[in-house]
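Only one structure is covered here, and it is reproduced in the block below.
The excerpt is restricted to a subset of chains, each kept in its original location.
When the chains are written out, they are named A, B, C and D in that same order, and each has its own residue count from 1.
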Amino acid sequence: MQNMGIEVLFKGINSLRLWQGLWVTIRIALISMVFSIILGFLLGMVMNIPNKIIKFICRIYLEIVRIMPQLVLLFLVYFGAAKHLGMNLSGETAAVIVFTFWGTAEMGDLVRSALISIPKHQYDSGYGLGLNKWQVYLYIILPQTIRRLLPSAVNLLTRMIKTTSLVALIGVVEVLKVGKQIIDASRYTNPTAALWVYGAVFFMYFIICFPFSRLSRVLEKKFAD
Amino acid sequence: MDFEFIREQTPLYIEAAKLTLHMAVIGVLLAIVVGLVCSMIKYFRIPVLRQIVECYIELSRNTPLLIQLFFLYFGLPKIGIVLSSEQCAITGLTFLGGSYMAEAFRSGLDNVPPIQVESALSLGMSKSQVFTNIILPQAVSNSIPAFCANAIFLIKETSVFSAVALADLMFVTKDLIGIYYKTDEALFMLVIAYLIILLPISLICSFVERRVRYAEYGD
Amino acid sequence: MGQPILEVEHLKKSYVNNVPILDDVSFSLQKGEVVVIVGPSGCGKSTFLRCINRLEEIDTGVLKLNGVSYEKEKKNISKVREKIGMVFQSYDLFPNMTILNNLLLAPMKVQKRNKEEVKKEAEQLLDRVGLLDKKDNYPRQLSGGQKQRVAIVRAMLMHPEIMLLDEITAALDPEMVREVLQVVLELAKTGMTMLIVTHEMEFARSVADRVIFMDKGNIVEENTPEQFFDNPETDRAKQFLNSFHYETVKK
Amino acid sequence: ADDGGNTAQARTLDEIKKDGKIKIGVFSDKNPFGYVDENGDVQGYDIYFGKRLAKDLLGSEDDAEFTYVEAASRVEYLQSAKVDVILANFTVTDDRAEKVDFALPYMKVALGVVSPDDALIKDVKDLEGKKLIVVKGTTAETYFTDNYPDIELVKFDEYQEAYDALLDGRGDAFSTDNTEVLAWAQQNEGFSVGIESLGDIDTIAPAVQKGNTDLLNAINDEIKSLADEQFFHKDFEETLKPVYGDNINPDDLVVEGGVVDSEEKAEDADAAATEDSDAASDDTKDAETTEEPEETEAADAE
């Protein structure tokens, strides 16, 4: 009975399951991030349109995201869409939608400020050379924006990874949920399982997030000028 | 929606909101203190301490608060340290927030132009005078936007406190859903409660940010 | 004199509250002519150049290039801009591209010219301004003066009929000023039509065929460089030129 | 039907049959009722039944598609038609019966209280002014909230957390289904179950969306027909016994054919509970007598 406890991690396919759970976590975060970046760019451009109504709507959207707990959004999308809109989304889809909703707002705001931080004369010299609006955006503004955004985008990604533990509530089995399953399955045989499993999960989050936040820091330095 | 139910449960939410806010305020304040101390250690490049601070920042920023709490609450007793729920929650929030605040303040410090320090020095001010009169105030106001964003982030992070049996807003909500299955009502009240707490804070923050920016940098 | 290459008639421009920044400015430029605009800060020089290039919409007035008015042109404004090269005060190279790509972008995308051909021309021009070895560098690796020389080459590559230069040396160290203005002088020698805003009076005097002095949104004096610098007609111009001289301190 | 437009229409039995898969909501971290073993396979008392249900309705055990639910979202899963049936250790209560339709019970259970030997809680009265640990969304929580509002509850999401909390002295006692605490106390020296049976006997039953009558009937029929082979005793042997050991009499726990022979136990329960537990006992009666009226009501709705 009084064994080391750590072997809970190596029983059966437990460690593989944890990694699979982590992959679910990362997958949700990555897919959401891709959508967030695309939509965030559009949103950022829209937010810079000098129109009071558009500004107001965007502001409301940002405040909603800022204030609404992610859990509420998850419930709304997962159960709400089924009940009120008749859309039966899978847990992972719902999670991606919610994380995209959140990420788009954050990216949008970042893109907006990145866009205004690009000196006006960059636009001017583009136009001055005879490039049209789209060419200026495509060749000059967007590439510069992306460089500025990369660090904060990577940062957002790690925050998403860390927030995914909430999605267990809508039936998605991610790393933390797997951890709980393992702990519970060995509840009677291995009372210290919690310590080891949570320790492992802690470590797994760390080894995934750490390279990302390092990367973000490196990018930040690289693009400093 | 069952408004009778909402009315009945409101006192519960008020209690929970008070608790949430109470924990958040203490946590955020302590986080600021930790953040200041850590960023100073980094700024002045104090050996050994600096490496410890770096490790702490990486650990805290790259792991979820929930897991950090599990560790404090369920892990520490295994080596004989039993912290109460409140102590764990505040320690956890401070542990997490401290690193965020430290980063915010560090970039605030980094963004004080060297010329500011030099011109203060050339006015005959001593190093400590330069730090307290020039670097510190400018760094603080540089980092106010980040402080605000962090404060809101930390308040929202309190929602994982329910994991250590603290009856915060999220706890009450999940509990009501679990007991009465009034999902819509419980979530509705949760949103309202967060709205009442966060909206004013959000507004105060943008006001402060604008004030600071006005006094500081134009154009 | 013949048909002027550029004509500006009764140009009016205001930004906010109808406060006129340019107030009924008329002006014309002959082919091959180099005109220098001087005047106090904020008098509207930059605005004038930007209006000519339609980077700002004008309120009223007529703009003509080779006799064809283009002040209302919408769709084909890029066509006009192709013919009017412009270089700004700030180092306006695109930081995300190498020097060579900065040069190739517009000729390839706007004029759809053949890459190899443009590249050859670009390298020749870079060589002429002494920067061929920098062609694969990024703008941040160049000094201010080098960047401005590249910016001039970039405008040149579009084969413009006119070049507008707006205080292209204002942000440079004196010795860099020299190397950039040298390039402009060479350009003038080749017969390029140019409209130049500058605060370098020595340079203005040597490069200009004609000097225009602006103040408060108006052309106050138009003169030959010799006349203008040695014997300005208007009091305002005298006062302006005076601000470049200092009396010796008597102790 | 009651919830009107707020509810996504659940699949009828025919639709399920046509699809060939039945979606069953189960726990994945509530050993030994529904949990995932070290090979990643879902196991437990509820699962055992779920597989059988799928086999009898659709032809194969593999036709059961298990969705992992959380205690707090079990009703939501039915209301939004994310699953066809919930088999997640779902105790029948009044509040829940308003939201979902319960089928016949397949288990019964009462509450137990475990505490350290050196401060053993033998009576509910001893709990006053003390801290009692409960797991959120369990009947223990409801019971103490309704009947003993003065006892301070310390609530956790998971059993494991609750036990750890008890071990770490974060509460004076822990209450949940008596089977649970008895089994645990056996394995942890220094702890004993001071109150073995508290409150009423609750029943645990499958649940379907309100108004999904044909599915409800099918499940009821299934439960009745399983009585002959004493299916749930076999289920107990397979899934619960390895955990609970020999000390627990399967008859105290298992319900066959949906019939609760509660007489002997109900008296115990009444004796233990105080007077204001009326609401809770109504509950049990409801559940016992459910089969007939429930069916007619549903038929009316059809």
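Please note the rule applied: contacts are C-beta pairs under 8 Å (C-beta built on N, C-alpha and C of every residue); 3 or more make two chains touch, one makes a residue touch a chain.
Only a predicted model underlies this, so the values are computations on that prediction, with no experimental measurement involved.
Colleague: Would you give the formula describing how many of each protein chain the whole complex in this file includes?
Modeller: Here the complete complex works out to A x1, B x1, C x2, D x1.
Here is the rule we use: only the chains that are shown with their structure count from here on.
Colleague: Could you tell me which chain's Cα centre is nearest to the average position of every protein Cα atom shown?
Modeller: Central by C-alpha mean position: chain A.
Colleague: Which chains share more C-beta contacts than any other pair?
Modeller: If you count contacting C-beta pairs, the leading pair is A-D.
Colleague: State, to the nearest whole Å, the distance from the C-alpha centre of chain A to the C-alpha centre of chain C.
Modeller: A distance of 47 Å separates the two centres.
Colleague: Pull out every residue in chain A that's touching 2 or more other chains.
Modeller: In chain A, the residues touching two or more other chains are 75, 79, 194.
Colleague: Which two-chain combinations touch?
Modeller: Chain-chain contacts present: A-B, A-C, A-D, B-D.
Colleague: Under the stated contact criterion, what part of chain B meets chain D in this complex?
Modeller: The touching residues are 74, 77, 82, 85, 162-163, 165, 167, 171, 174-175, 177-181, 183.
Colleague: Report the residues of chain C in contact with chain A in the complex, numbered from low to high.
Modeller: 50, 53, 55, 78-79, 81-82, 84-86, 88, 90, 92-97, 105-106, 109-111, 140, 151, 154-155, 158
Colleague: State the interface residues of chain B toward chain A in the complex, per the touch definition above.
Modeller: 58-59, 61-68, 70-71, 74-75, 78, 152, 156, 159, 170, 183, 187, 190-191, 194-195, 198-199, 202
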